[in-house]
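One chain of protein is taken out of this complex; the other chains stay put.
The letters A, B and C name the chains in turn, as written, and every chain counts its residues from 1.
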Amino acid sequence: MNRLDIQLPGLDLKNPIMPASGCFGFGREYAKLYDLSQLGAIMIKATTLEPRLGNPTPRVAETPAGMLNAIGLQNPGLEKVMAEELPWLERFDVPIIANVAGSTTEDYVEVARRISTAPNVKALELNISCPNVKKGGITFGTDPVIARELVEQVKAVSKVPVYVKLSPNVTSIAEMAQAVEIAGADGITMINTLLGMRLDEKTGKPLISNVTGGLSGPAVKPVALRMVYEVYKAVDIPIIGMGGVSSVQDVIDFMSVGASAVAVGTMNFVDPFICPKLIDELPAKLDELGVKHMKEIIGRSHR
Amino acid sequence: MNRLDIQLPGLDLKNPIMPASGCFGFGREYAKLYDLSQLGAIMIKATTLEPRLGNPTPRVAETPAGMLNAIGLQNPGLEKVMAEELPWLERFDVPIIANVAGSTTEDYVEVARRISTAPNVKALELNISCPNVKKGGITFGTDPVIARELVEQVKAVSKVPVYVKLSPNVTSIAEMAQAVEIAGADGITMINTLLGMRLDEKTGKPLISNVTGGLSGPAVKPVALRMVYEVYKAVDIPIIGMGGVSSVQDVIDFMSVGASAVAVGTMNFVDPFICPKLIDELPAKLDELGVKHMKEIIGRSHR
Amino acid sequence: MIQQERMTVVCQREIAKNIFEMTLQGQIVQEMTPGQFVHIRVSNLLEPLLRRPISIASIQKEANEFTIIYRAQGRGTNVLSQKQIGDEVDVLGPLGNGFPVEAVDKGGTALLVGGGIGVPPLYELSKQLNARGVRTIHVLGFQTEEFAFYEEEFTQLGETYYVTDDGSKGFKGFVTDLLDELQLDFDVFYSCGPLPMLRALSSMYEDKKGYISLEERMGCGIGACFACICETNEGQEKNYVKICSDGPVFEKGVVKI
Partner (left out) sequence: MIQQERMTVVCQREIAKNIFEMTLQGQIVQEMTPGQFVHIRVSNLLEPLLRRPISIASIQKEANEFTIIYRAQGRGTNVLSQKQIGDEVDVLGPLGNGFPVEAVDKGGTALLVGGGIGVPPLYELSKQLNARGVRTIHVLGFQTEEFAFYEEEFTQLGETYYVTDDGSKGFKGFVTDLLDELQLDFDVFYSCGPLPMLRALSSMYEDKKGYISLEERMGCGIGACFACICETNEGQEKNYVKICSDGPVFEKGVVKI
């Protein structure tokens, strides 16, 4: 019996563990380390219509139990992702969740329309929460009205279920979640990074060339957990939770507050084998908790 | 020459270091450890009109490089603070910043009116950002219109300058800062805690009896720095910065992004002598940076 | 007076499953009394961040040493268990108010009841009671035999009974079951352990004088942060106490448990 499998709109997951977008590229590097077919799914790097070079370096900085990044959605662009990256990923038996980004509604819609036709793309993750780009990204993610409209348009063209990635940099994330649910989102992924800053110690100037960056890693886990808890109460669509996952206990925690699956971001950099390790460790953890199937954990904080 | 003194509305600070509200009680415990007259100022525990018992325990939980608390504004009430705590503090040569909290506008106004008459209370810190009480607190801190009205009323009765303590749990903290500036606030203190959660590992239930708690400590520093940076650009009133300060470098960082003084919260628990240590270490740090006076550091990130 | 000191590890060993005994050397030992605790920073790094409260298990004033016994269970205590002889540990203490040894007169009898990781502070207490000429009876409960410790040490000081959940050592059941059976005669009881045990004891010996030591998650450990509040029963001067600075030891009946 598979004790770990999870069914979500568009996604038949062998287990609830997947690398988070932007922390795994398009899988090529990690494929040299382990068999990607082990993963529940893969959230690929944000794809935009045109290739993007991203922000100038430095793009990352360490913080207490976390890190800041301002990559700026660097990616080879839709054409190349469709022509090279996605076909390459077909060798693995793993569903792909395509992270879709853009500067305008038209961008998002066009990328969604086309990338959703790739055979291994089983769901889209609409990135309305990237804090590191001047246009688009976060503005779509902080205004429920704008978010709703975008999601409606994307839903109209996508061939696969659409998950919306929410930003934690809002007063009420539950309100954002409800807006995208009403707009027809099939699921929610959360959280993207918290906006933060670090300085160069000598000059006092921002260390990251983009001035601010997105905070991720274990430091943000308490905030992410709280937000998943709130959103679980506010909507009926499933949630893929993330933010600082570093251990199998963290996976249990996210699912307890209501996530149906869990993504791992920053910790891939610290331990490149973390995803398969977590998958390996889950059954023993279920035994310890006296639980037969992973699904029983989902939402138990609320019961 | 004193290289550390800072002048702010109502406050003549010997140096920019002060314990943050709620992390230092009313000073009695730390007074057994060192002479409180060394401090730039003291932000005393939130005072409400009536005595409060706060939330049930557990009220604190550790998180990666941080902690959650949901004390719930436990305090002996205005009468007792006026009759016992503040007079006791008069033995020290240190300005007191009185943290004022309440459930209704009337509460806030009454506490502010009376506590501002205490001879050693040199400024008020209007706590519109406590995430751990059901009524009041945070609701005043997330809506600019409500905040503005409250600040206007408090300003009308206070005998001393009014600083407003902002919550980080908002989409735009700059907007909140502008609202309270327009309402006549003399300064801003920031940030209060980020709303977070931790679970009991076995049961999956919230560990903190209040369900959520406020996240503080080094983990939040990147977010706090970013917010001070934003608010400094948005308003002309001074800022007292806080959030995860654990080293003299952190003090420099907060002042670089625009704080005129810095409060230390959580780290008092980790190192009860941290405030006097930071004060001692500051002059050498100024030498290292080639700076004569602390003031020169303020806002240097923006220059 | 409460002090912060970098103390030196002079001994560290595993005395039962995941249970470590660590001896530390430094000046603040001179101020310690039984039932007090120390607040330990296990690392200079920012994670784990908070100090860990650990009871004083024995005091060797002449050597400037004291001993703690702790269970390596979470992040902090695990880091602590990796310290080696010669390493330094940041200790804040002594904290709180300990057990009043003077509550039993010379020639009297004290019953010491401990559960699991509540057993350690009873050891120094027993030593000091015995030094005063007080007879001590020890009833010590553990999950199973593999977690039990200090049998020899307690036995040397007085009558000692072990209780385990599964009977793998001594009596099988709860300490209160054994106490029911033993029908001991004593003047004062002292106890530290899980709340249900403390509750049962307090009602079982309603007419006796007794002292219980409580636990709560702590922030500051010195009374400033209001993390470790416990409500008091009616009739007390204040409606709450702080476990860290008013306790951790309270006279039976003072606090709501």
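What we mean here is this: a contact is a pair of C-beta atoms (placed from the backbone, for glycine too) under 8 Å apart; a residue touches a chain by one contact, two chains touch by 3 or more.
Predicted model only: the values in this text are computed from it and were never measured.
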Field: Option touching the unshown chain, where A:Asn15, A:Ser246, A:Ser260 or A:Ser301 are the choices
entry: A:Ser246
- request: Could you list which residues of chain B touch the chain missing from the display?
  value: 64-65, 218
Field: Positions on chain A contacted by the hidden chain, ascending
entry: 22-25, 28-30, 32-33, 45, 53-54, 57-62, 64-67, 69, 71, 74, 217-218, 246, 266, 268-273
- prompt: What residue numbers in chain C mark contact with the hidden partner chain?
  reply: 43, 45-48, 75, 79
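The criterion applied here is as follows: only the chains that are shown with their structure count from here on.
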- prompt: Which chain, with its centre taken as the mean C-alpha position, is closest to the global C-alpha centre?
  reply: B
Task: Between chain A and chain B, tell me the centre distance in angstrom, where each centre is the average of that chain's C-alpha atoms.
output: 34
Statement: By the touch definition above, chain A meets two or more other chains at residues 64-65, 218
- prompt: chain C: which residues touch two or more other chains?
  reply: 46-47
